[in-house]
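Accompanying notes for the structure given below.
The other protein chains are all here in position, but one chain of the complex has been omitted.
Coming up: chain A.
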Amino acid sequence: MSEVVLSTRELTKHYVLGGGLFSRRHVVRAVDGVSLDIYERETFALVGESGCGKTTLGRVMLRLHEPTSGTILYRGQDLSRLNERAMREQRKKLQIVFQDPYASLNPRMRIEQILAEPLRTHGFGSAEAIRERCAELLDMVGLSRRYLRNYPHQFSGGQRQRIGIARALANKPDFVVCDESVSALDVSIQAQVLNLLSDLQADLKLTYFFITHDLSVVRQFADRVGVMFLGRLVEVGLTEDLFDRPLHPYTMFLISAVPRADPRQRGRERPILMGDIPSPMNLPSGCRFHTRCPFAKDICRTEEPMPRKIDDRLVSCHFPLES
């Protein structure tokens, strides 16, 4: 297997809410002990429903938010111990593409300024070199150089997302977090942007950490998948295996909930998960999924399952499916 680019060990991010004069203090355990290795040039997809902590994990990994505890190793270097200056130097290599192409570009800056900003911050070179790099970045994402003088509002959603990608690539990163980067786009445009991301990955040897709630995209785009539930990874495995034979009940329900674009399958027997996600402020005892799990037994209510390896898979469940 290829080299590990980034790994986390027991990474946590807890937020404290309230605790003032009038409200009780709550701790939200958004990310609660995640250990994960991401390999060179792979696309690792992190999936889960809203509030599961996937966005927080993506940001804590890049230290855009400070972790509460645990370590982040980037090519062997512990990011969580770096001071601000050293971290800024690393940040060139660690980039993020956000979800909302409307909110993540400054509406008052021209495209050239938007792309030049990260170059200037990291001392890319002369004004001339920066200008040339900006034009080159637009070429890379399939936009015409003549757009350099335009403002974000003059572009469509798909084009804006291309600009967001160009900005992330400005300083030649090798690890890119894509946080719901195609979720706001229409399907025909979504496919275009996914194809662009694939091409860029091949050309620039990128590693993607692809955060999404859309399982259909994951199946077509990712090499490996991690399923997150209430701050924890409940299952990690190769995309094909995980979709064909989910081991964690939550993974199985998540996959079966996706509407299939084939009317002949509408009559199929399909399990639907009932109830709602428990509040991350008030986590259930034992396995966090037991309140919704139809297979839960006594031990699930009292003892939290630890991740264990089954074949190539990592599963946190006392009673994995089909094993």
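The rule is short, and it goes like this: a residue touches a chain if its C-beta (ideal position, glycine included) is under 8 Å from a C-beta of that chain, and two chains touch if they have at least 3 such contacts; residues count from 1.
Convention: contacts and distances are computed from a predicted model.
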| item | value |
| --- | --- |
| Protein name (UniProt record) of the chain left out of view, among "ABC transporter ATP-binding protein", "Spore germination protein KA", "3-oxoacyl-[acyl-carrier-protein] synthase 1" or "Peptidoglycan glycosyltransferase MrdB" | "ABC transporter ATP-binding protein" |
| Listed residues A:130, A:254, A:293 or A:315, member touching the removed chain | A:254 |
| Of A:15, A:39 or A:243, the one touching the omitted chain in the full complex | A:243 |
| Which of A:27, A:73 or A:277 contacts the chain that the document leaves out | A:277 |
| Hidden partner chain, touching residue among A:2, A:50 or A:83 | A:50 |
| Residue ranges of chain A at the interface with the undisplayed chain | 49-50, 156-158, 186-192, 194-195, 198, 202, 213-217, 219-221, 239-240, 243, 253-266, 270, 272-274, 276-277 |
